[in-house]
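The complex appears here minus one protein chain, its other protein chains still in place.
The letters A and B name the chains in turn, as written, and every chain counts its residues from 1.
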Amino acid sequence: MNTGIVYAASISALYTAIIFLVAWYAHHRKETGRSIVSNPIVYSLSIAVYCTSWTFYGSVGKASTTGIDFLMIYLGPSLAAFSWLFLLRRIVKISKDNNITSIADFISLRYGKSIWLGALVTIIAVLGIMPYIALQIKAVSHSFFLVSGLQVDDIPLTRLGTDAKLPTGLILAIILSIFSIIFGARKLVSSDRHEGLVAAVAFESLIKLISLLGVGIFVTYFLFDGAMDIYTRFREFDPIAFERLFTFDASGSSPESIPTFTMLFLSMGAIMLLPRQFHVMVIENSDEKHISTAMWLFPAYLFLINLFVMPIALGGILTTGSNQGADFFVINLPLITGNIAIAQLAFLGGVSAAAGMVMVESVAISTMLLNHIFMPAIVRCTPRAWFPLLLINLKRFGIFLVIMMGYFYHRIVGDSYMLVNMGLISFSAAAQFMPAMLGGLYWRRGNKAGAIGGILLGFLIWFYTLLLPSFSRSGWLPADLLTEGPFGIALLKPTALFGLAGMDLWSHSLFWSMLFNISTYITCSIMLKQTDKEKEQVLKFMATFERERSYRHTEQKRLSKPVTTSQFVTLMAKFIGETEAQRAISIYADNREIDAEGAVSEFELPNLKRHTEKTLAGSVGAAAAGAIVDSFLSDMGSRMESVYDIYSTVRTSLDQSQESLFVRLKASEIINRTLDLQIIMDDLLNLLLKEFKLDAAIIQLKDESGGTTVTSYQGANRRLINEKHWYSESGPYIDMVYRDRKAHFTNDARLAGNTLTLERTLAEGIISFAHIPISREGEQALGILSVFSKSIAGLFTQEFINLLSSLCGQLAQAITIVSEMHAKDRERDHKERALLQNARVMRDMEIAQQIQISLLPDNAPEIFGVDLAGKCISAAHVGGDYYDFFLRNENTVDLMIADVSGHSVGAALIMAEVRTLLRAQVNTAHSASAILNILNSQLHDDLTRAELFISMFYAKYNSASGKLSYSNAGHNHPIIHRAGTSACIELDTEGLIIGVKTSVIFEERNIELASGDVLLLYTDGLTEAFNSEGEMFGNEKVCAHLGSVAHLPAREIIDSIFEAVIDFTGSRTFQDDISLVILKIN
Amino acid sequence: MNIKTESNRGVIVVFVKEERLDANNSEELKSELNHLFEIGTKDVIVDLKEVRFIDSSGLGVLVSGFKNASTRQGTIKLSGLQTQVKSMFELTRLHRVFDIYATVDDALENR
Partner (left out) sequence: MKKKIALEITIPNQTRYLGLIGKIGENMAREFDDTVCDRDVLASQLNIVLTESIVNAIKHANATDPNKEVHVRINVNDSEISIHVYDTGCGFDLNTIPSPCFDPGSLNEKGRGIYIIRSMMDSVEYRRTNGGNVLEMKKSLRHG
């Protein structure tokens, strides 16, 4: 019974449309940023692409022939799932970091981006997967016949009036190709996720699960009364077969049976290594967290899908009477029992299983074909504008090619072998990748030679022991090849290589291929060395995880000639198109410093180069991307070269090598040894010269006026630094350093370009140099350290600059400390000097005071009828007052009072001079005004020179006549208190103070004094004494007080006045000297 | 110190405009003379017309100037010595060492 071709075809078409819609919807959702695919359930379902039509049909077939052994194929992946936590996560992380596009890309990247390895893996994948795709096509077309009732392979188109026959398999292949191209090759970027494809695959996984469960339930509960019923009946039907089927057969007693271990091993490898599995699990992974869900969800899926395999198989045998055609029990049982709907469901499940596999597989393999077979050829050509178009179409062609190859394989080989064996052939091929893959992840020494050798040998043996026999059995090759061996050499029999007979085909092939594969891989890896490129990649693979443990990558490469960002963009655009290129560079630019001209720091260039490679790798694979960028660089005249290793020994993975630590240690010794900056700088420069083989090193420091001075210059060939010295050409760089507060360096002065003149520098033989600011973190530079090398281009690595900067930081600290110390010293000296100066001034004033006091007369002369007294009270350290009396004869006494404007020694000495001058006049009969005149003319020059003035009152009193004649040179007016009156008389005459003009006319006046009259001469310290309120003592108080004490003797009057001043000011010390002279007439 | 320097017919005349030439200010005259000879001056006249007083330090400075001039084949002449100053030269016999003129003009004429 069947549905007829039209019905079957329309069901198929409808189903295809649904899947297309699902895929389209998912794609649309992704475009609008609301992915439905990015979740752990879809991820797990997409991994279930593992279950192909082989699972769908073949499991039942295998279960009915070899029993529960079929479970091994699912037990393997379930066990392998435990390893995903570390293994798959690691692979996914590396792949995301490196824009991996396929398993071939992954393996080739690990082994130094080897083009050959990529190609080899691709070829193995194509050859190994071809039978598998063929299997799918065969399964679908066969099931289609079963469902539609046709008994031939081709659909006759007689109804359309032609003899042509339409091959069903071909139609299927074309439909799948279109589907795959639409959802798998929309864009060139293969490292991007294909959400439409994933959605379709996940949906199909769901359908095939439902379908198989449906058939199982139908068989178990509708045809029979549950599983127990089937088992019971089967035991009755064929007890021997029952025993056999329910026993794990480890011995491999029949050629068809496969030992448990072999099955486990192959399936464990296949779940990760089949190109489509790698694709869905790694490339299509959107979130590492999904892996942990898939770890239990995927095995659960496998459990469910296999739940009814045994009941269906046994039910099939019971129903049909034998295990003939057991591969299609799933579809046949409903058909035989007349349940078309169930058969349709089963058919759709089968189609789903096959389509999902073919689509993913073809996309994965076409990517590999493009990147590892086509690209290496294309890369040799000059990139053209139409390259992106060519590449995408090549990729589409690849998909078509892969599916078609599968189709033709199916047409040629298809019928000769059991379905399940075709799958295993693929599994065995994929298993060849395992050593290189696992070794690459966990064994640092694994190298390219080992990987290529191992895979190649493993593949050859796989081909010889597995593929050849499969050809042979389909009659393509003479059968005696299997029985007699090639050229009759029994040792080389493909099924019993080197005489190893008695093993099943699979175990035999697996044994030899793995033996050769693994041993070659290990031997070559141990014997041969890794190239630099490989080492770099190893570091990347290992570093992906070690980086999280505070690993810092040290740049060991530099570009010999700088390349700009835009040049990289142009390059990328040639392969992936302008839009993608711009997008890639904007991702790169996001958190990096790029200036307006698109120039990046020299240290960034290797990163930019890697980013370009990574971006290109996402489309053309790592190996081709590397080749593209390398050829581009060589066209530019640039290349990657090893940075000069400033440290002679092998660096550790720590960011500080031993040498770096040593230099830092030495530097801090130098800095801490002395406070002499010159020694520090000289020693530091010599340390740098010695340790890093530099040729010249210069330190210039800013001075206080803002200019700069070269303070230390070390190295051979030193010359006076003037504007003709080559160092002066560094001026623009140094200005930049001061401005930017960061190091500027040129790793190859010969390529520095025309903007800055370096003629003399180059003539000196200098090829690389660096200028580093001497500054503390975040502060203005105190100066610049400049270092020059004549021998090494590329000397200045990030690491070296960091070291130099750190030394400069230490130096800046030292400079700051020393200059602060000098400033303190200076301040202290200044203070000391000021104190000393002050002390000297005080001393001078004391001396002046001493002189003054020594000048004052000890006792007033005694003269009849006159009571004379004088007293001076000095203020602290002040001296300038002077009074004196001279007895001229028995009746005449001269009295004077004076005040010199300064309080210095000079002033005091001038007073001494006054005194000597006055003494010299004692014998003369000069009048008061004449004496003032003499003093003025004698003292004028000295006073002018010393910038001093003297105010003086001079009086002569004749006790006989009672006449007082007096003259005043600008002094305070003395006052007379007449006995019996209260008012005071002020004595005033015209006259300028002494020392202003050479000739002055001093007026002279006379006044008669009577008994009881009191004359007071005073200095301004008396009247200008002030109290705490700022009030002056003043003339009135003086006069009033004088009146109140006029009756006392002269000495007591003076004391009383002083008391009054002390009372008034509230202090016993005065602000200024106060001198008082009293002449009282008795 | 108040010193005025004039150039007259190839001869530098240094007028010491101080009343005293003593230990307090003679160093300034010394450095002025040193400077003059250093810049290549050959013949110098020091006019002491205003100097009323000279002490041994002042004399010493003039002697130093004389020796300085001699080693450079130059001359140093003095003019305008007041009585007291002249007596100091005589006391120390230095009037025999220096060419002493009454006025600057006299000194200039006797070249």
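Here, contacts are C-beta pairs under 8 Å (C-beta built on N, C-alpha and C of every residue); 3 or more make two chains touch, one makes a residue touch a chain.
Keep in mind that what you see is a predicted model, and the values were worked out from it rather than measured.
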item	value
Contact residue for the chain not shown (choose from A:Ala589, A:Ala912 or A:Ile985)	A:Ala912
Chain not shown: contacting residue from A:Asp630, A:Asp942, A:Glu1003 or A:Glu1024	A:Asp942
Candidates A:Ile336, A:Ala589, A:Ile851 or A:Ile1062 - the one touching the absent chain	A:Ile851
Chain B residues touching the omitted chain (full complex)	19-20, 22-24, 53, 55-57, 59-61, 63-64, 66-67, 84, 87-88, 91-94, 96-97
Contacts of chain A with the absent chain, listed as residue ranges	840, 843-844, 847, 850-851, 854, 905-906, 909-910, 912-913, 915-917, 919-920, 922-923, 938, 942, 945-946
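Assume only the chains that are shown with their structure count from here on.
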item	value
Distance between the centres, which are taken as Cα means, of chain B and chain A, whole angstrom	79
